[in-house]
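For this depiction, one protein chain was excluded, whereas all remaining protein chains were kept in their positions.
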Amino acid sequence: MGIEAYVGGGWLLTKAEQLINWGRSRSPWPLPYGTACCGIEMMCALAASYDMARFGAERPSFSPRQADVLIEAGTITKKMVPVLRTIYDQMAEPKWVFAMGACACSGGVFRTYSTHQGIDDIIPVDVYIPGCPPRPEGLLYALLKLMDKIKGDHPLRKKVVEALGASHGS
Amino acid sequence: MEGWGIIIIKIVFIWTWTLLIATLMTWIERRGAGLIQDRLGPNRAGPFGIFQPLADGIKLFTKEDIVPEKAHKILFALGPILFALPAFSAYAVVPFGDKIVLGGKEIILQVADVSVGFLYIVAIGSMSVYGIVLGGWGSNNKYSILGGLRSTAQLISYEVPWGLALLAAVLLYGTFSLRDMAFAQQGVFLGFLPNWGIFKQPLGFILFMVAAYAEANRVPFDLPEAESEIVAGYHTEYGSMRLGLYLFGEYVNIYTLSALIVTLYFGAWNLPYVDMSKFLGPVAYGLASFLVFFLKVAFFLWLFVWVRWTVPRFRYDQVMGLGWKSLIPLALINLFITALFVQFTA
Amino acid sequence: MVQEPNGPVVSGSGDYVTINIGPSHPAMHGTLRVIAQTDGETVIKADPEIGYLHRGVEKLGENLTYHQFIPITDRLNYCSAIANNVSYERAVEKLMGIEIPVKAQLVRVIMMELARIADHQVCVGILGVDLGAFTPFFYQIIQREEIYEVFEWYNGARLTNTFGRIGGLDADLPEKFAEKWPGLKDGIRKANDETDKLLTHNRIWMDRTIGVNPFSPEDALSWGFTGPCLRACGVKRDMRKNEPYYLYDQFDFDVPTGKNGDVFDRYMVRLKEMEESIKIIDQAYRMYLEMPEDAPLKAKVPKIIKPPAGEVYSAIESPNGELGFFIKSDGSDKPYRIKIRPPCYMIYQAFPEMVEGEMIADLIACLSSLNIIAGELDR
Amino acid sequence: MVTLTHYVVLSSILFGLGAIGFLTRRNAMILFMSVELMLNAVNLMLVAFSEFRADMAGQVMVIFIYAVAAAEVAVGLAILIGLFRHVRSVDINKFNVLKW
Amino acid sequence: MDLKERVERCLGSDALSVTEYRGDITVEVPRRRIITVLKKLKEAADLEFDFLTDLFGVDNLDLYKKKKKKKGDEEEAEKGAQEPQPPRFEVNYLLQSLKSNERLRVKIQVPEDDLEVESATVLWKAADWPERECFDMFGIRFKGHYNLKRLLMWDEFPDHPLRKDYPLEGKGEERHFPVCEF
Amino acid sequence: MMSGFETIVMYLGMSLFVILAMLGISAMLGPFRPKPRKRTTYECGVPLIHPGQKRYEIKYYLVAVLFLVFDLETVLIYPLAVRYRALAHYGWGIFFEVFIFVAVLLAGLIYAIKKRAIEWD
Amino acid sequence: MARPVVKKEFSLSDRVYLIEIIKGLGLTWKHFLFNFRACFRPGPHTVPTCWQYPEDLREIAPIFRGAHMLLLDEKGREKCVGCGMCARACPAKCITVKRGKVQEGEEGKYAGKTYCAEFKIDMLRCIFCGFCEEACPKGAIVLGQEYELAEYTPEKCLYDKARLLANYEKAKSEGKLKPARKPVPVEAPPPKAAPKSKPKAAAKKVKEKEGTKQA
Partner (left out) sequence: MDFYFWLFATMAVCAGIFTIAARDPLPSALGLLTVFIACAALYLHLHAPLIAIFQVTIYAGAILVLVVFVIMLLTSPDERLSLLQANMSYRIMGVVLGACIIGLLAAGTKGLINIVGSKALPDGFGSPARFGDLFYRNYLLHFEVASVLLLVALIGGIYLAKKNL
């Protein structure tokens, strides 16, 4: 829809987007939201043996403004739901979410009065990781999958669309 | 005096160099941390993960910029700028080598050799407080404010022993020019030691070192961003490049401080017992001096990383107690001793 | 704006600042929350809020069969799932009046002590991280991974092991254990040694931990403390010694105690306990090897477990303290009521009293030294 | 050519601004800052004179003014904090209560 | 002397029944006298149950229902209806003696229409949260507890989840949370 | 005399330029998707508790006062320090100067410590 | 508050911060050097404590409880008879089985008289406890070693029969089939009847008590 015309040159745009996607996929700073047992496995993934940092996923930052990937590892109870939602809301774009473990994906075995059955109706989930808990390798695999997903993104085109939308809107 | 062209080239060079070192520092720190901790650290982006900082940079550049609704817009925007500006410009008076003769022109390897260059560092150092305190306050978040206040109090507290250690150095060298100080460290001391500041002022060096760690907000003095208590300290609410400036400024600060340590206490570009200028050509000498200086700095850069992953951090009151009750009296003693020393050698 | 239903009890007045720490906070293990009223850096009043990980385990237990509840117990104290499994199984066995074979007891002891080590490793490591020393954490976790490997070869999972079955075990010790144990032992000792070198005598560490949140034995007992936190206060109480179960009376081991009950003592007690656990495993393993190859590992139990109606309470010394299960049976295949007595529940109650008048930073140190595991705290 | 007059005018403007601020604001903090502004204007004047008279005494004077300014701020703000505790405001109009 | 006898002797008429099952001694005492009893048990020289291990409630609703069903015939059911209903709830106190390492369970019955029990926080601080949890889960009120509010569930939670008539998957309570589009 | 400072000013300008450029590029490149609750203050995921009252400790003020005085005195002695070597030839006068300076500072410090101005509990 | 007062006693070397810090630095330096050297080893597994995941896989126990699979017997027939025992044993209630009668002419496909017409496992709910495997009378369902389960959408995590059978084929081709589970030796019923009768008696007693209570 003529976005290339705005930015000038499809080739350049694609290259720039590739570069941006490369940067984003190589530095997914996690926001470790480990609430339960899966959090321990997430810790193991961050720690020496599996070392998520190899993929640039270092510097776990608890401030939602600074993180890219929300790793929701563990049970989300109904009491926790608003908190999770708030944290997600406060994250800066672009942001991605992992639902790690059965509890986060669907509530798992805890089909009870106080457990929220799956976080995907609170926040959009990018990668589901089944397992209880998933092995650290499972998490790393999800990270690789996320990288693939990021590589297919079109940040600049989206940006232009947004800008156009905003100018049309106002 | 050098022409404008050369000066501009020097500025651009030093700027790029600082930037490069600071970016590299982030990589070194993460790889170093990895290796210290029996893991690998980022190694996927480029060979050995050397492009990791680049990826981080791109990520930060293309991240959404959020200004919290409760934040004070002006202060929030000014915070990172006020933090990064002093950090980035402090290097202006620190030398990075002796001199190089190119095309018959003598070029001093220092951006500006001013008579009060040394005090410029002090002044600039005292300005970096604002970035933190205003950023923290501007965010209007409890953790930020607490982090900002803590950090500021810590910075100003350690500026005193820092300044006193510097004062002792000034007493010793009798000049404000960092370049002259470097020259004063040629030759030997007591017949066998290199004539370096550290041998004349071991206490001063330790004080300076400790204060430098505190000034750079590094472990064990990293309370302002002590993750476990106040989330991310004064930059809790900052994301995107604003955060980038804070993180980056910290590394630039570390670089400047390391260079300062080398200049003041480790003989700048002088090698012990050897006078390079005697047997090296003017160009080679210039490069060699730059190299020697940088290698020394690199050691201290590494030390910053190394210490960080070895020690736990202090508690806030302990930081203040250490600063006021131990370091400042020690710094005064150091001053006193130096005065005596100079009195007898003068 | 959301209405915060659980408003703090501490009301904001005067010059105090109310700081909310948690749930999504680096030091709060994801699910704890403390609302601290502070005067500058000093905590005037702390109000812990729990329930962010309340998963309804007890209710769930009433709706699952006895066997199906075993995996749920994994998820209580997930740092040492095996201790939970054993405690639960023991309670059911007691309810059914079964005594499990000696060999099974030995395997249980070995695995439980391994779990204890794994638990303490996390606790010590996290304490370091919370106090700014990251490196020991990594050294500890490496050894923990090795322990995981043993678990994994035993029953196919790293963390949530679903260890054992009611009436005994479902598998024998894997060969991997014999293969790994000598190296693992040295590894654990080395990691502890390195932690010790990096932290214990470091003045910064001592400043941070010695004399922080001291707790008197009387208070500790009144608050229902058990486990390392109680022993750090100087009370030499350990269920393995006081009410020995599973051949614990035949092993030779010490119960390390502290003096002041401060963070440092808790840390030291944990470090030392790991050493004791290694000793126990060594002895138990020796005894295990003496047993005949085909010695039974499981008592005779019916396929569908239907204990007679009755109520029992049975507890073991889990890494955190006394972990008890109260089970009331009505004679059907599902428990009528399961009540879990988690050790850190009692410990965490005392938290406001422990941190009152301390610094915010100490609050963090205290919390991580107590080793509060939300899974068993909230159940 | 910048002459002494330029500096003097500049410093008078700054001084005047300080005076206006001092007279028109009610926020005690801003009052303090206005005073600092005035002191700063004086410093500027001193340095300017020192330059144009080629006498460094002016510069030395400035240093002493710094000392005075620092002392003023240290004590003044302490008093302000004390006042604030009782009045809970930094509005100087509220400071007219004598009985604190 | 074994524990059962000592407990009986110490409590006298307060002990409604003392039973032993698989080595666990349980003593049932009148509800209103619970604090007195606990105090006695804590201070008696030959018992010294000075450590409160745990405190929890039990809902016996299903137990009675089932019994009735088992007996089957209507006559019995009618009789059951006329009988005074046995108290629905129980509160159990797990005590331990630090000296002799003996354990004792003290049990009281709490009828549904009068859910009030004296708080044990006067004797042991450890009773603090268990009592709150008991209140949260069963609605049993502890008189004299300084801060009796919900512990595990959020404050507006309308029900008491561990009661037997509360379904496992809840009644659809959701904690209100703000929703905005993803 | 001036040239050195001009360089410094240029350096400062360069720094400022780069910083602003960084922020500018970042603002240009970053996505901008305002959502209703994105800009709320971070407080560990729960709504703000008592946002209004935020008064911090007097200790910070005391530290700042101490710093002010110490910094000032340090700065005051710099001109002397730089001439120390030269002035030392005239005898011990300059030494006593430094001595008195140190003594005055120490007195202040001791007072502050005695008054527990830098204790935090 | 009766807080014990703790006196801090420091030895001289403790008092000076630096000594212990320098010792610590030595320790970390040792680690660093060791790992730094190790970094230059060939192959992905350089630093001995760090497994570089996608290239350098850590050995996984053959009995690891990963993704499920439905087994075929030697003749390539489906073992599952659709009895639903696994679904009943599952604590997470994540298995749905529908039994189907084997039609004429399909005997080559199924091992039993019945088969599972539909077999679904909701991997998002599964907690990988292995109870289904234990409960299955035919040994038809087994938890394999597959652990790379992450998916973009939840629907993909709902494994149907085809997927489960495919899992088996994959595992077979990779040679990752689980060894048969060794049954543990079970204790012979104790000779003396005392402990066996005791619970019953006790139970009776309790029942009597309750009975008396009710009366």
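Brief remarks follow.
Chains: A, B, C, D, E, F and G, in written order; residue numbering restarts at 1 for each.
Simple rule for what comes next: a contact is a pair of C-beta atoms (placed from the backbone, for glycine too) under 8 Å apart; a residue touches a chain by one contact, two chains touch by 3 or more.
Note that the structure is a prediction, hence the values are computed from the model and not measured.
Only one residue in the set B:I28, B:V114 or B:A168 touches the chain that does not appear here, and it is B:V114. Remark: the residues of chain B touching the chain excluded from display are 70, 72, 74-75, 78, 114-116, 119-120, 122-127, 129-130, 133-134, 137-138, 140, 145, 149, 152, 156, 176. Listed for chain F, the residues touching the missing chain in the whole complex are 1-2, 5, 9, 51-58, 60-62, 64-69, 71-73, 75-76, 78-83, 86-87, 93-94, 97, 100-101, 104, 107-108, 111-112, 115, 117.
One chain is missing from the display, and on chain D it is touched by residues 1-27, 29-30, 32-34, 36-37, 40, 43-44, 47-54, 56-57, 59-60, 62-64, 66-75, 77-82, 84-85, 90-91.
The rule is short, and it goes like this: only the chains that are shown with their structure count from here on.
Hopping across touching chains, the smallest step count from chain A to chain B is 1. Common neighbours of chain B and chain F, by the contact definition above: A, C. Comparing mean CA positions across the assembly, the chain most remote from chain B is E. Per-chain CA centroids place chain A at a distance of 54 Å from chain D.
A separation of 27 Å divides the Cα centre of chain A from that of chain G. Residue positions of chain D touching 2 or more other chains: none.
Each of the following residues of chain C touches two or more other chains: 2-3, 17, 20-21, 23-26, 41, 51, 54, 56, 59-60, 71-72, 97, 135, 138-139, 142, 160, 198, 202, 204, 219, 310, 353, 357, 359, 378. Note for the complex: chain A touches chain B at residues 19-20, 22-24, 26-27, 29, 47-49, 51, 53-56, 58, 61-63, 65-66, 68, 90, 92-94, 155.
Listing the residues of chain E that touch chain A in their complex gives 152-154, 161, 166-171, 173-180, 182. Interface residues of chain G, counted against chain A in their complex, comprise 49-54, 57-58, 91-93, 122-129, 147-154, 157.
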